[in-house]
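Scroll down for the structure; my scribbles are underneath it.
As you look at this complex, bear in mind that one protein chain is not there, while each of the others sits in place.
Take a look at subunit A:
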Amino acid sequence: MNTSEAPSASGATTLEGYNFAYLDEATKRMIRRALLKAVAIPGHQIPFGGREMPLPYGWGTGGIQVTASILGPDDTLKVIDQGSDDTTNAISIRRFFTRVAGVATTEHTAEASVIQTRHRIPERLLREDQIMVYQVPQPEPLFKLEPRRVETKRLHALADYGLMHVRLYEDIARLGQIATAYDYPVMVNGRYLMSPSPIPAFDNPKMDRMPALQLFGAGREKRIYAIPPYTDVRSLDFEDHPFRPIRAPQACALCGSRDTYLDEVITDDRGGRLFVCSDTDFCAERQADAAKEAAE
């Protein structure tokens, strides 16, 4: 790959001295091998040789490495953090890839071919030609229940997941309902228990039979896992306490949506608050549509 001052598709100039998309080709190949394995066994965690990245653990080092390995010069990248395109994390990761790969970036879900995300899945339905990359802090769904890695590996191998239901049982016994609101455990393809990364439980149903490929990278824990397109993803529950996606009952204050995930924003120190869509792109689109309709 030619790296010196190659003018990219977006017209920006890439940094000199770096390989395309920062990682060297051997590392990318290693990560792609892990990705292929992960796609072949949906929901199963594959160890990989995680590299030091120029940002701290917890800021998306796993996601960045996955994105770097799958990115091509013609891709268009979107990065979201808590649904938003304009937070520090999203902006700096987007700028990072503009500089080291020279790829085009976008804030529009529909235009992106690769979407790296932290904590949300876009509200707009994804397509077959798109790839979701999740940043994962803790890939092991059983980690709070069984601290030993050796033992959790065995539990996965034997599909011995009674323990997870014990946790849900405890929630109902103590609080009257399943209180897990994010990182809600899912069963992938009827076989592997998987952490969906800390997305709200509201987003869990979007993973089920999603047309887009979903890749998960955990940088500190050095694990990669994946959900191929159109794979069954089921949230764990009880027959008499079915899974329910949790959402604030309000409508978005900006676009009026009643079926999207909302953020609660404190507006002053006298109890003033506002509920707005957490997916900024979706919200802006709806507002633009409404404005256009009003103009016609």
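To be clear about the criterion, a residue touches a chain if its C-beta (ideal position, glycine included) is under 8 Å from a C-beta of that chain, and two chains touch if they have at least 3 such contacts; residues count from 1.
Convention: contacts and distances are computed from a predicted model.
Chosen from "Sarcosine oxidase subunit delta", "2-oxoacid:acceptor oxidoreductase subunit alpha", "Cytochrome c biosynthesis protein" or "Phosphonate C-P lyase system protein PhnK", the protein name that UniProt gives for the omitted chain reads "Phosphonate C-P lyase system protein PhnK". Taking the complete complex into account, A:163 is the one of A:15, A:110 or A:163 that touches the chain left out. Within the complete assembly, residues 154, 158, 160, 162-163, 165-166, 169-170, 172-174, 237-241 of subunit A touch the chain that is not shown.
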